[in-house]
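Everything on this sheet refers to the single structure shown next.
One chain of protein is taken out of this complex; the other chains stay put.
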Amino acid sequence: MINQIQSLGHKGLDFFQRLGRAHILIVDILKGLPVLLLRPGLIVQQIFSVGVLSLIIIVVSGFFVGMVMGLQGYNTLVDFGAEESLGVMVALSLVRELGPVVTALLFAGRAGSALTAEIGLMKATEQLSAMEMMAVDPVQRVLAPRFLAGFISMPLLAAMFSAVGVLGGFFVGVGLLGVDDGAYWSQMQSSVDIYDDIYNGVIKSLVFGFVVTWIAVFEGYDAIPTSEGVSRATTRTVVHSSLAVLGLDFILTALMFN
Amino acid sequence: MTTRIAEIWVGLFVAGGIAALFMLAMKVSNLSTYSSDSGYDVTAYFEDISGLKVRSPVTMSGVRIGRVKAISFDKQRLSALVTMEIEGEYDTLPDDSSASIYTAGLLGEKYIGLEPGAGSNDCEEFSLDDSGEIKIEETKNTDCKPSTLHQGSEIKLTQDSLVLEKLIGQFISKFLDDDKNKKEPAK
Partner (left out) sequence: MDENKTLVKVRDLKFARGGRMIFDGVDLDIQRGKITVIMGPSGTGKTTLLRLIGRQLKPLEGSIIVDGEEVTTLGHRQLYELRKRMGMLFQNGALLTDLSVFENVAYPIREHTNLSDELIRTLVLMKLQAVGLRGARDLMPAELSGGMARRVALARAIALDPMMIMYDEPFTGQDPISMGVLVRLIRNLNDALGLTSVVVSHDIEEASSIADYIYLLSGGKVVAHGTTEDLANSDSEWAQQFMNGKPDGPVPFHYQAPPYAADLKID
């Protein structure tokens, strides 16, 4: 009994220790960002592997999600004779929710896990230690560019997701189901607000970008340097960042749209 | 060189992201219907504005010419004060225009519809010509300016929002009254 309480206490302390380490790490990373601006080449390289390589999955999923929204929305709206509002429904759901959230989830699976695995393996093969001994700070040289690249890429990816999704909805709604072309766009324009919807959606995806890359980078850096440790860290990245995204989405939505 | 290709891709990626944001802003959202700051504010009092919101459209002849900028409650007059921003290019609205709150469709959003008045200026002279028809002539008075809505002017003629519950309530009470009236003579 005492042992169980003790181990519970230990786990609690471990949790707070990790939380503390994660925050110390993010502070170190943020401190490294100004230096990084002198070397844009590093960021470009990372945007390539974090952003560009996630492009296909994001664009394809965005298109399909938009098509599904078009189909589902049409079937629901047509019962009320309101199928002209299809554009509004597709655009609002994409810009406010699906764009930022689904992009963040896909990003966590595609880029976040890759980041964790890469950094974890660099740690396991002592590459990070070697850098330290070469007087190169791995937090600034390896983690900070990856973090910044994720932070920059996420809103761009989310915007593309939403934009492609709106086109997907257009393709199904207007192209296949015969909703009026003009109504699709004009109703959308009169109901989607630049500040309330688009701007807030971008803020959401910035927050998600920050959190997902933070988790990914931290899990990699904090991984136990064995193959098992790295694989567990990768799993944790996907699980934790998905949960964080969905939880934060609720909080942000409550703050923004009330 | 591989870094060159990577850089090109990143450039395309960033450009694509910004293009997508631009499309969301211009094509999807109402940014394109936002005017520049050249609009002017007009106020109106309503007894009941229920359903009207800030940024609801203001239309004339069905064309959007502005939007609701602010809604507040006037403690003295005990009615709602609505401030509308009319786009600058529509600067010829007569100052006796009336404002009504309508609903787009049966359950759609509320908007303000303006109807032009006759124009309460003194710039015209009425006279009867030989054939007995009314002839309108502009005065020779050069000071005369057509009086139009401008920054800070108030629309006096307003018609409130139609509230479905009230309508139904009125309809039912009227129906009951009619019923009573019909029955009474039979007595």
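Think of it as A and B in the order they're written, each chain with its own count starting at 1.
The rule is short, and it goes like this: contacts are C-beta pairs under 8 Å (C-beta built on N, C-alpha and C of every residue); 3 or more make two chains touch, one makes a residue touch a chain.
Since we're looking at a predicted model, the values are computed, not measured.
Put simply, the missing chain touches A once the whole complex is considered. Within the complete assembly, A:Glu132 is the residue of A:Glu97, A:Glu132 or A:Asp196 that touches the hidden chain. Listed by residue number, the positions of chain A touching the unshown chain are 122, 125-127, 129-137, 141.
In the analysis below, only the chains that are shown with their structure count from here on.
The touching residues of chain B, when paired with chain A in their complex, are 3, 6-7, 9-10, 12-14, 16-21, 23-25, 27-34, 55, 57.
For chain A in complex with chain B, the residues that touch the partner chain are 41, 44-45, 47-48, 51-52, 55, 91, 95, 152-153, 155-157, 159-160, 162-164, 166, 185, 188-194, 197-198, 202.
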